[in-house]
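Here the complex is missing one protein chain, while the rest keep their positions.
Residue numbering begins at 1 within each chain, and the chains themselves are lettered A, B, C, D and E in the order written.
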């Protein structure tokens, strides 16, 4: 396909017809990172966040965000998700948090957008919870790591996590 | 402040009390970019997208996304927004789209999260509309460019857009 | 004003800036009608609907719909509504239901869209509850009856209800 | 059926049980029109709206609205939509916009309400974007054009578009 | 199972994978009661509420609430509900309202949360509509009465309603 399936011939947006496709197991995994100013990262790893609660809140938000994907992305189909998980892990070397989201469904459309939305909402939540200390966080590298299932088959990002 | 205002002393999440603050004009501007594989970028600038409709859909989605911020980010206050705009522009040199979102409100809390959410949802929408061609888009550099108003005063990112 | 305030100079959608406006009492009243096939209207006025419950459900839905206006209409500002009421009344002469919605707020933007959305959602709900009998209902004449408050002042539809 | 399937014997609202029905391909097409005062229509066809952006925004809103149907209409079942498209076209003769929405799903309930909601939300969005010029728009003739699939079979409105 | 399926080994929240389960008919029935101060109960049974409208509004809200379950409960799967009904009945002996909600779906996850959410939202709505008279209502005994379908089979509360 060399065009935009979400636009018809006159440039009108459309939720493409997936009615001819059979449900198969679809999985997608996405990632992103949040880079913290030094001061913020120190607070995250020190006693201000002893039980990792900041990360837990972001994970919950990411899962809830993934479920809202079709309400956020205009031409996305609603999907009955079988599974979503979001993981936020601190990387002391890079002073960053690495976020990954895995989504799974048996459906006629892929779940790439659900995985990417889960990562994005978790990243925004981390930003929100840290911005009282310093507003210099940057969200980077939100991308699809892999997907499987469906007509277009396997996809794997060229450079892994 | 050197801790997480969104966690109380026992690590419990909390929507911080802004009841003692007076409403002032708050503005925030955020940006982010979507980097496209060559094939996708060509389609975006060529005849497959003659009227820029892909970008227009993303801008509408970004504005609607900004209005949903407090439903997405768990500890964010609801804000009565006075203004939101989202702009998606193609940059042929970098084969990327630059997204900016400006949010404004007269309120007791800032609108940084609204601006960042507007950028994020617009970026996800661009991804969604282009993924039928190639899934290798990467969302980069989502960050706050500037904010004004409120107790913490002016903020300006060190390196501008 | 002779252009579209919701589009900027390059045709980009925008939630217009109302930051310079002062809150005043705004009221809007909208109406619409649902025309029923004879068979449906008979059921509505006869013993199948003795306590008017079909109309009550539509009124509840209309009020809840008015509260969702800014989530439905992309460039609409969120408004803190002071009052919403929806009334559905059967008119045996015309075999129709007349729906009116009144919305009120002290805000910097008008509440026309809230009143029109309340009418529309109530009308859709009536359609839904009657479509098992006959699908030939038509929703007609959704319009603003009057508005007051704000810079543009009074408005009154030329032909009243 | 000669009564209201959405009310039980005591007049209590109910989301009817569709558990005994088999999923089939359901399609529904609905239409509606927005009649513009002359001044507004001129702006829509002239240089103030050169790329039809006002219509595009309404189409996006209509698609997103169709996905929210079961959250708006109280007794409507959630449906996994396979396809939604909304088309807004200007008709210079009538000084109006004709809106059509097509919805499709393989499900146990019809998608009439989704098509009608898509039309309604697109119409409200047109109203919103034009109301700065003149508030005299009227939304007329929202109705089901056709449906297919399911137990009740084919439906076709007596007078076509 | 002796642990929390919604937490992974590191205590991270997760929407558990139901991808290996086959859809079966699931039903759940939940109940709860709202105990009213004497003055409120009198108003409910007397002429201030002649057609039971307060109860009807709560029933509509309960049905709509059940449809929002997966947006409210973070780790709940979205479910395509086949049927929801909510019933609110006044019990003059106990000066209370008994709320029951039945939910049904052919899906891979149970609908217990949908039934419990339907009861909770109906109870909150009763509280809201009565709180102008007296704020002393108490919501009690929200629990699952029974469920059927799925791997864990039948469940029946030890003490029936």
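Basically, a contact is a pair of C-beta atoms (placed from the backbone, for glycine too) under 8 Å apart; a residue touches a chain by one contact, two chains touch by 3 or more.
These numbers come from a predicted model, not from an experiment.
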Checklist entry - If the full complex is used, which shown chains touch the chain that is missing here? => result A, B, C, E
Checklist entry - Looking at B:43, B:70 or B:87, which residue reaches the missing chain? => result B:70
Checklist entry - Which parts of chain B are in contact with the chain that was left out? => result 8, 11-19, 70-71, 74-75, 77-80, 107-108
Checklist outcome for this item: Omitted-chain footprint on chain E covers residues 1-7, 11-13, 32, 39, 43, 48-51, 53-54, 57, 60-61, 64-65, 68, 71-76, 112-113, 116-117, 120-121, 123-125, 127-133, 135-144, 147, 155, 157-158
Next on the checklist: Suppose we count only contacts with the excluded chain; which residues of chain A make the list?
Outcome noted: 51-53, 56-57, 60-61, 64
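Following the convention adopted for this analysis, only the chains that are shown with their structure count from here on.
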Next on the checklist: Give me the set of chains touching chain B intersected with the set touching chain D.
Outcome noted: A, C
Item to check | Pair sharing more residue contacts (C-beta pairs) when A-D is set against C-D | outcome: C-D
Checklist entry - Approximately how many whole Å separate the CA-defined centres of chain C and chain D? => result 15
Checklist entry - Measuring from the mean C-alpha position of chain D to the mean C-alpha position of chain E, what distance in angstrom results? => result 31
Next on the checklist: Counting only residues that touch at least two other chains, what does the list for chain B look like?
Outcome noted: 51, 53, 56-57, 60-61, 64, 68
Checklist entry - If each chain is a dot and touching chains are joined, what shape do you get: line, ring, star, complete or other? => result other
Item to check | Inter-chain touch pairs (all) | outcome: A-B, A-D, A-E, B-C, B-D, C-D, C-E, D-E
